[in-house]
Structure formats: C-alpha cells, structure tokens
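All protein chains but one are shown in place.
Just so it is clear, A and B label the chains in written order, and each chain counts residues from 1 on its own.
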Amino acid sequence: MSKLPNAQTLAKSINYAFPSASWMDVKPVFNPGSFCYPAKEETMAGLGMPHPHTWNPAEEDWNLPENWEEIMYNTLVDKLEKFRSFKVFMDICVRCGACADKCHFFLGTGDPKNMPVLRAELIRSVYRRDFTTAGKLLGKLAGARKLDKNVIKEWFYYFYQCTECRRCSLYCPYGIDTAEITMVARAMLHEVGLGTHWIMDPVSNCNRTGNHLGIQPHAFKEIVEFLCEDIETVTGIKINPPFNEKGHEILFITPSGDVFADPGIYTFMGYLMLFHELGLDYTLSTYASEGGNFGSFVSANMMKKLNAKMYAEAERLGVKWILGGECGHMWRVITQYMETMNGPTPSNMSVPKSPITGTVFHNAAATKMVHITEFTADLIKHNKITLDPSRNDHRIVTFHDSCNPARGMGLLDEPRYVLKAACNNFVEMPENTIREQTFCCGGGSGLNTEEIMELRMRGALPRGNALRYVQERHGVNTMACICAIDRATLPPLADYWAPGVTVTGTHELVANALVMKGEIKRTMDLRQDDLPDAEE
Amino acid sequence: MYNAKYIWPGIILFVVVFTSPFWMNMGLGKYERPAVALPLTEKYCVESREFMAAEHMQLLDYWRDVALREEKREYVATDGTSWTISLQNTCMSCHANKVEFCDKCHNANGVDPYCWDCHVEPRGNN
Partner (left out) sequence: MLFSLLAVIVLGGIAWLVAPNMPGFFGIILPYAAVLVFLAGFVWRIMNWAKSPVPFRIPTTGGQQRSLDFIKPARLDSPFTKAGTIGRMILEVLLFRSLFRNTKAELKDGPRMVYWSSKWLWIFALIFHYSFLIIFIRHFRLFLGVDVLPFCLEAIDKVDSMLQVGIPRFYMSDALILAGLLFLLCRRLFDYKIRYISLPGDYFPLFLLLGIAGSGVLMRYFMKGDIATVKTFIVNLVSFGPISASGLPPIFFLHLLFISTLLIYFPFSKLMHMGGVFLSPTRNLPNNSRAVHHENPWNPPKKFHTYAAYEDDFRDLMDEAGLPLEITPEEAAARAGAAKE
C-alpha cells in the first residue's frame, strides 16, 4: 500500500490535462494502490468460478487460460444476446460528452479513461471490431481494436474504478448506464478467472455462512447479544431479539456490516430498540444474515445465488413479509432484480402491511419487502413512536443519498422525513450533490478496500467537498446515511476531506431520539458519548 | 423478438413516415411541370427563359428597389434591350393572368410571394 498524501496535496495533484497520444495507445500502469488485490485461487475454486488461478496485477503475465480469446468472445456474444441494455448501449453512444465530468473518479483523478464515455469505449472498441461491419473493415478508423492481453488489463484497471453508481446514466440523453457496461466487463473478466479479493471473499463467506463477514451463526448471535447489553447500558432496557424463529410476522434482514462494524452497530442497535418499542413480531436470521450482495458485483448468476436465501428463509420461517435495513446496493438488488430472479415469492408471504399503523405497502406488492425508512416514516406520520429530537440538538445533520437507493430505487424523501423528525438541525448539501444527483462515497461496488485508499479518496472528492462546504457554512458535524458501505467508507472520507464530521446511520439518530417505555434518563447516546445537557 | 407489441407499431410508424413521399403521390399519375399560360405574341422575356425561371424573383425585387427608392425606371437587359421598370406596364402587359401564370407554378411549388399585398392582381383580359 502506498502512502496517502494529505488532502491539499492530493487535490493539487489532480491534472485534467489529457495525454497527447490517442487513448488506445496509452496503457495503465499497475502501481501499488491503483488496483484491488486479486481473489485467491481457492476462493474462486470454492465458488465454482471458471479458471481459478493465482495471479498478480502488478506482474506482466496474468496466467490467463490458454483459450482466453475464445472465452472472452463467447462471453461477449452471450451478454449481447442476454442483455438488450448492453447491446443498445454498445451501439447508440454519440460521444456528446455530457457524462464526462459527472463521474467522481474522473473528477478526482483527471484520468480520461474515467470519463464514463471512454470507460465504455474500452469495451465498445472491442465490440466494434467483432460485431460491426465498419469496425471489421476500417479497424482503428472506426474506433475498433483487437482484444489483446493489454486490453484485458486495461479493463481490470478501469472497470474496478467504476462504482456502478449510475450518476452518468442520469445525464445521458439515451440513458446509457455505465453500471450495466461495468457489470458485463467484470462478468467477462471473471470468466477468465480474474476477480478481486475484496469482492470474492465476501461472496464466498456469504454463500457459506450467510453473511459477507463470515460470521458463524453462534458468533452472530453473540455479537447481537453484546449489542443488546450496550443498549441496556444506555437505556436500561433489556432486549432479547429472536433468531431463526418460525411463526413470526416479519423477517428482518440488514447488511452484516451493521452487526459487526463501527459505526454500523449503532444503527443496528437503533433497529432493535425501535422494534422493541413497537413490540414488533419479527425474527432475525443467521442464515439470511446478509442484506448486501457482493454477488451483484460479480455476475447476475452470483447475485441470484446469494439473494435466493432471502425468500428461501422467508418461506422456511413462514413470515408474511421482509423488512430490510439500511443498505445501498442491497436495495438496488431488491428493487430491480430480486423478484425477477428469485420470485414469485413463497406462498406464505403477503403484501406487506405495517402491523402498527395498518398501512399497506402496495409499492412492494411483488417483492414483499419494505425499506426500514419507509416503515419508520409511516410510523412517524401516524404518531406511533415518540421522538425527542432535542437529544440530537448537539448535532447539525446532513444526509448523504447513497447511489443505489437514489438512482436505482428513488428512495429520497423517506429518510429525510425520518431524519427531520429525529433531529432539529437538518441541512442539505448543495443541490448538485444530493438526491438523484448524489455522488458516490468512492467505495461502492466492492471498491471499499484499504489497498486502494488513495483512489477512494480521489473518488470521494466531490462528496467530501460538498460535505466540507456545509461544514464550513452551516457547522454540519454529522452526516447521516442509509447504507452499510457508506458507514464503512464515509468515516475515512470525512476524516480526509471534512475532518470533524461524524458518520451515522439514520436509525442511530432515530434511536437516540426514541423515547422508550420504561427507559432510564438518557445521559449518553448509543456510542456512549455523554449528551451535552446530561449534567443538568 | 421481445416486446413485439411495442416494437412492431414503432417500426411500422417509422416505415410509414419515412416512405410517405413515396405513397402520398399514389394514384396521381405522371407529374408534369405546371403548364403556365405563355404570352401569345412575345417570344422573348426581359432576360433568357432559363434566367427568368430561376431568378425572376430576384429581378422583380431589384426592379422594385430601383423604381421605388431611386426612381429609376430603365433596365438594360443582358442583350442590350432597354425595358421600362414596371410590374404593371411591362410584366403584366404579357403575363396578364395571375391565376394562369404566376399561381400555377407558385402553388405547385409552395411559393407565396407578397407582390399582391400592394399590386393589383391581373385577372386576364376576359
């Protein structure tokens, strides 16, 4: 890992001047810190991935299988036949450049191949040569080139500098979605045995243990019980959440990062406190203990394989519907893929209906899965919970829309509704950086790994800058989010670009404000930091 | 083919619109250039026939400008003939029928000059 320069130096180093040579003649340099570590051979083999092998991006030879050209060609044909999106997006780009400065990685690196249009051209050029008449006849003149080993390296380099955030797609006059293209490119790379450790390891864990972190069932229970002890310390209330129990109304699934990693755990505690206060008839599952889906960063089939557990567990436990926690790509999968892939839902499930308010979630009639902020916003609207927002008065809060709920779901106002009820001081970041125009945290789609920290901080520049703006102007000291990856990636982002801002989940703030029956006087928040007016 | 119920109507609409120049003329028979009523006596206009067909609007515009703004009433043609600049007295003395001469060609080609906003329309001798 290379040493991370300070924020000023890094910002100064961004050079938007392009090389004079054609992009086809410029090759990426695999310096440490510019690439994710490769997946281990046994991980890939264990998952039945094709051509598992040992390789190192920094080395010249990546040990590709002998018939890699054939594999790549066949996979490309397969993807073109299966995905109209990909096929159309290969053909209709006019290179108007509207997407160019919409990508956080371009803004943070100045590398022309991080412009979405050029990222797509990396694969489009190969497509042209093999699948268009002009490309076959005119070659480079028609923007076509042969797929060689250097191109594969280039793909690995740049398609792991895309977080599939879809910001470019919003501005594209034809809706060309780089996430679709990145998904295809990564799927192709996986076909010749190239994957990254940070993605394949969680996938492997999730497959076997039920969650990305590889927490085994007994350990999962222990950790949750440990969090319950903390809740008792803060509130005086003892909670015993049910695990793997049949016969409850609701199955609750959230990313395992919330169970395991600071500051996600406070959000998880928030969920448990809310459910306890409501007397909600729910259960957790250790088998389906992962809301996130790193399989979605591998291939459609891997996404399906991991996601299938949710409905399978809902069927086994006999629940009526599923409540989902705060997570970004989890909700992209649930919204746009889950029911298509693994539906129809088991017969024991029905259209979600809040047992507290009676609200029927018709918008989730097919997936039968409700987002926790939809659920909580509905509670607040119906005055079913008591919140004391003054407990969050020492916080000036802003909200980071994660890419997937924003542009792959349209979940924008629900978390704001909840936050405004739980906090008195709420400030929005500049309008070009929020809601559907939100910027990535720099670590989505499996890029939230340490070895590329400098790259992440570069990608985090637009978000960090917007945060710094409201920090300086409005004194913002807390950034709320609804994503477990954000909770892992935003703290280093804030430390780097806007030091002094704390990152929280939305339900952490809800739980801090939540007035619970029989609770002791709160003197500290869930992090066990003293509340400012505690001495009075 | 997938989503055929949306795509077929789209394709049909596209083909119908972009072939419209071809089918809109169906049944109209062979197209002849509009037969304008030529003067019975004169064989030669102010300038050559080709020039007049392509550039008459320019000539008329020029005539108007010099007659009204410079009060110049003489035009010497390419062949040296001298003409009095006057729509009423020169042009219309031969082309005496707007409907049979001007309109024929203008209507067919979608041209709508504003000569007659000021000038009296010639209606022929009958």
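Assume a residue touches a chain if its C-beta (ideal position, glycine included) is under 8 Å from a C-beta of that chain, and two chains touch if they have at least 3 such contacts.
Keep in mind the model is a prediction, meaning the values are calculated, not measured.
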Original post:
Of the residues listed, A:Ala312, A:Val427 or A:Met524, which one is in contact with the missing chain?
Top reply: A:Ala312
Original post:
Pick from A:Glu154, A:Glu180 or A:Asp525: which residue touches the chain that isn't shown?
Top reply: A:Glu180
Subject >> Which of A:Glu69, A:Glu245, A:Asp281 or A:Asp393 contacts the chain that the document leaves out >> reply: A:Glu245
Subject >> Touching residue (missing chain; options B:Met24, B:Leu40 or B:Val76) >> reply: B:Met24
**OP:** Determine and list the chain B residues touching the chain excluded from the picture.
**Re:** 1-4, 7, 10-11, 14-15, 18-22, 24-26, 28, 30-34, 50, 53-55, 57-58, 60-61, 105, 107-112, 114
Original post:
Hey, which chain A residues sit against the chain that's not shown?
Top reply: 7-8, 11-12, 14, 16-18, 23, 80-89, 91-98, 100-102, 107, 112, 115, 117-118, 121, 132-134, 141-143, 166, 169-177, 180, 207-210, 216-218, 221-222, 243-246, 286-287, 300-301, 304-306, 308-309, 312-313, 316, 334-337, 339-344, 359, 361-367, 369, 374, 377-378, 381, 406-414, 417, 430, 432-433, 435-437, 461-462, 465-466, 469
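Methods note: only the chains that are shown with their structure count from here on.
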Original post:
Distance-wise, how many Å sit between the C-alpha centres of chain A and chain B, to the nearest whole number?
Top reply: 68
